[in-house]
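All protein chains but one are shown at their positions in the complex.
First chain written, first letter: the chains are A, B and C, and each begins at residue 1.
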Amino acid sequence: MTVRAAVAGASGYAGGEVLRLLLGHPEVEIGALTGHSNAGQRLGALQPHLAPLADRELQATSAEVLAGHDVVFLALPHGQSAAVAEELGPDVLVVDCGADFRLSDATDWESFYGSDHAGTWPYGLPELPGGRTALQGTRRIAVPGCYPTAVSLALFPAYADRLAEPEAVIVAATGTSGAGKALKPHLLGSEVMGSMSPYGVGGGHRHTPEMIQNLSAVAGERISVSFTPTLAPMSRGILATCSARAKPGVDAAAVRAAYEKALADEPFVQLLPEGQWPSTAAVYGSNTAQIQVTLDAAAGRIIAISALDNLTKGTAGGAVQSMNIALGLPEGTGLPKVGVAP
Amino acid sequence: MTVRAAVAGASGYAGGEVLRLLLGHPEVEIGALTGHSNAGQRLGALQPHLAPLADRELQATSAEVLAGHDVVFLALPHGQSAAVAEELGPDVLVVDCGADFRLSDATDWESFYGSDHAGTWPYGLPELPGGRTALQGTRRIAVPGCYPTAVSLALFPAYADRLAEPEAVIVAATGTSGAGKALKPHLLGSEVMGSMSPYGVGGGHRHTPEMIQNLSAVAGERISVSFTPTLAPMSRGILATCSARAKPGVDAAAVRAAYEKALADEPFVQLLPEGQWPSTAAVYGSNTAQIQVTLDAAAGRIIAISALDNLTKGTAGGAVQSMNIALGLPEGTGLPKVGVAP
Amino acid sequence: MTVRAAVAGASGYAGGEVLRLLLGHPEVEIGALTGHSNAGQRLGALQPHLAPLADRELQATSAEVLAGHDVVFLALPHGQSAAVAEELGPDVLVVDCGADFRLSDATDWESFYGSDHAGTWPYGLPELPGGRTALQGTRRIAVPGCYPTAVSLALFPAYADRLAEPEAVIVAATGTSGAGKALKPHLLGSEVMGSMSPYGVGGGHRHTPEMIQNLSAVAGERISVSFTPTLAPMSRGILATCSARAKPGVDAAAVRAAYEKALADEPFVQLLPEGQWPSTAAVYGSNTAQIQVTLDAAAGRIIAISALDNLTKGTAGGAVQSMNIALGLPEGTGLPKVGVAP
Partner (left out) sequence: MTVRAAVAGASGYAGGEVLRLLLGHPEVEIGALTGHSNAGQRLGALQPHLAPLADRELQATSAEVLAGHDVVFLALPHGQSAAVAEELGPDVLVVDCGADFRLSDATDWESFYGSDHAGTWPYGLPELPGGRTALQGTRRIAVPGCYPTAVSLALFPAYADRLAEPEAVIVAATGTSGAGKALKPHLLGSEVMGSMSPYGVGGGHRHTPEMIQNLSAVAGERISVSFTPTLAPMSRGILATCSARAKPGVDAAAVRAAYEKALADEPFVQLLPEGQWPSTAAVYGSNTAQIQVTLDAAAGRIIAISALDNLTKGTAGGAVQSMNIALGLPEGTGLPKVGVAP
């Protein structure tokens, strides 16, 4: 089986990571690459790490250029995916790395994104209960946000087993690639190196309703989420520290058991042995999420921590993993489980 | 007035930072410098940034060497301060940068430090209610831990005004200098750069009871603290994200008013204008703590964030600030308010 | 004596560093602050580390706003200083942190900067032979480039004593602040962290003729310079590795003697003890340049290495040092000799 894939938004970080993974995917042949302001440029000038594609030229994004492929990855700014997807027809597998089709609640969408809701596609987080079934055979995939991936993987086992109260508190650190290649002063290397800083504090980050959606579905009740993202001096990686008050009577053994039950067989989630904690370095460039959990008896809280690479498992790796499921390929095809460390 | 100061533990990061600040203090003359395994070495080989002291030689730490100074800074491993302090006599101002005399509860000490409780000294955080009074004229100062400084400054205004429920959730990121110069594999540059990782998760970090002590004293009730520290890829700085459920009826205006009342006149705390958030880069090398607070109405939580330099305001700067108060000097003498950025 | 100083270009990195140092200068009162696209904004939003100036507002750069000060620092893009300086009159001390008045050769200027040569002002590197004399009483100062400062300090002792052949090879690493706050993709944190990369290779960097000018003047013959700058993953600092073939008969003792003679009494140059090498960390935020030199007998080359902070000794610190000389103040007034480390 050879799958012919196009990538729209190939000059950005998400698009570049999709290409890095597709270059190692034995069933994929890379077709059209498109960009916006960079159309006409050599990819080698924009993504110098993608050596085998250095001489490929970016085309302008259009349905014509993207047509004729089996899979089209969209790595476009929010709000641009719907128009492109519509023109591609129902038989093409469209994998949207943007946010447009993640939320099921139109009011949430409008409130956080300020535009009309485009709709809801099958959600590309296979590890969630029912996640794989929803993706089999689909021709539309909404790739989750990087933070919701990290947070959902860390907390869903606790909520699935009704171990935690419905108020989650999450503080996460992300590498700067999570903000994309936008030319903003606070993303300059001079500003970022040696600095930790929060942003989107107080409930305003757009990934918040997506976390609430995922956790509430698992818990069977509305979960409130207090989410504080912070920018860390590193290029890649998310470390999500998630906690919630333990329900009365919950003990450490029950917590451990819930996580083992939920995660033991997951190919891309590594529940660490007790006492070992995740680090973003260990999953750099890999599609693995590391998870650890404990019960703080004095504070009465379950503390679950996840580490993943925001560009790999958090975006492009999750996208390829979901593509594999949709196409009936072995789920792990072409996906690295091993991080690049140190 | 010329104050003659000695520094025990001058080869470590805390001792080095004390010296950096004392070199800029117009009323201090630097006397004996001591070390342990490094005795006999030139300071220039150990602390190459302290150019004016490059040719000074470290002596072995002993009461004899430290005697004859007006002030003695102790930057020693936990558990070693009491013996030295006892020999120095009651007229010498002893400023302990270690933990030995921070906690008032002997059980907490024994439970978290595993040794006998040495006692309790006046606590060097002038910004807390009653903090300055406790330091005036004292000859013994317990310098707070770096995390408790960051967390107490961020949360005490909320607890002082009874705005928050008594369960605080704190996730903090620290630069690696917070772990000292210990030769441990996880502190190697190769391991740290590009990586975020948690440690001491689940209630075990030794700074937890100190936070509980400070916040409970302000609140007039027992505050529980869930504290997760993380190691960030930077040398200096703490970013503490602190939150607690708001009490019923508390609104954003009440929160802002409490913080303005508590912090407006503090020389070394900068409550930022609304909408601007702290960063560790902005306080690099300075004795300033930046604070911002907001109310997340959807999640019902007060989110307060502080940034400070763990070695300056978090250790040596706090120590010098408290020394100034104890000696009757203007509180800000010799202390930088301006960070080194970018 | 109170000197009233204005800073044009106060929102950039050079202007911000001038302000950081002036805030610690006991004889200076800070007057007008100007910017270009940022006029009207609070300085606290642009330079959050300058806490005491947070509420100052930037004005638009103009001769009217800058008039009425004793000293005006210009931290403007290349080519804009001459017009401003002309309007300020001959009695105001104008300190130009830009390149406009550094070169004495109009052809060099035109060839490297592509515009008309504005002229030549006294050069703000007091450590060069005759450097201080040229600055005493002047009302115009051309602050050297950061690389030429690092390279000239490292190599002038060898050329002053005629120890080296007239072909210097220089490879230098700089922190990203050397490139300013310009919004360019290759300066994004995501691109810079974890990466070393060269730029301006092959003789094209604009600081090359300035190095040739300085070294040739000291040597009394034309020195050719091969200069390769590289961008390092750090915010601040220059490490310049400079070498030249030793003249016949030159031995290690002669090299050491030349450097001790030239540098021993310099307040802001630290010739390290033999065997200790410079690091940029040791001079972070300080006005000190560290130098070390050796003779590689097998390769027949003198290797001299300097480390300095590109924003301090390399720009704003050198500017203030030269201002002090011009105004007859003690040369070191307000200038830190101690780095912020670790």
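In this text, contacts are C-beta pairs under 8 Å (C-beta built on N, C-alpha and C of every residue); 3 or more make two chains touch, one makes a residue touch a chain.
Please read these numbers as outputs of a predicted model, since none were measured by experiment.
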Notebook entry, point to check: Of the listed residues C:Pro198, C:Pro273 or C:Pro330, which contacts the missing chain in the full complex?
Noted result: C:Pro198
Checklist line | Candidates A:Gly15, A:Gly194, A:Pro209 or A:Pro229 - the one touching the absent chain | finding: A:Gly194
Checklist line | Hidden partner chain, touching residue among B:Leu187, B:Ala252 or B:Ala298 | finding: B:Leu187
Next item on the list: Tell me where the left-out chain touches subunit A, residue by residue.
Entry: 13, 16, 20, 23-24, 42, 44-45, 47-52, 54, 177, 193-194, 235-236, 270, 272-273, 276, 279, 281-286, 288, 290, 336-342
Notebook entry, point to check: What residue numbers in subunit B mark contact with the hidden partner chain?
Noted result: 13, 175-177, 179, 181, 183-185, 187-194, 233-235
Margin query: Under the stated touch rule, tell me which residues of subunit C contact the chain that is not displayed.
Written below: 167, 169, 171, 173, 175, 188, 190-191, 193-199, 201-203, 224-226, 228, 230, 232-237, 239, 241, 243, 245, 277-282, 284, 292, 294-301, 303, 305, 307, 342
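The working rule: only the chains that are shown with their structure count from here on.
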Check: Which chains share more C-beta contacts than any other pair?
Finding: A-B
Check: When you take the mean of every protein CA atom shown, which chain's own CA mean is nearest to it?
Finding: B
Checklist line | Superposing rotation of subunit A relative to subunit B, computed on C-alpha atoms, to nearest 5° | finding: 180
Check: In subunit A, which residues are in touch with two or more of the other chains?
Finding: 175, 188, 190-191, 193-194, 233-235
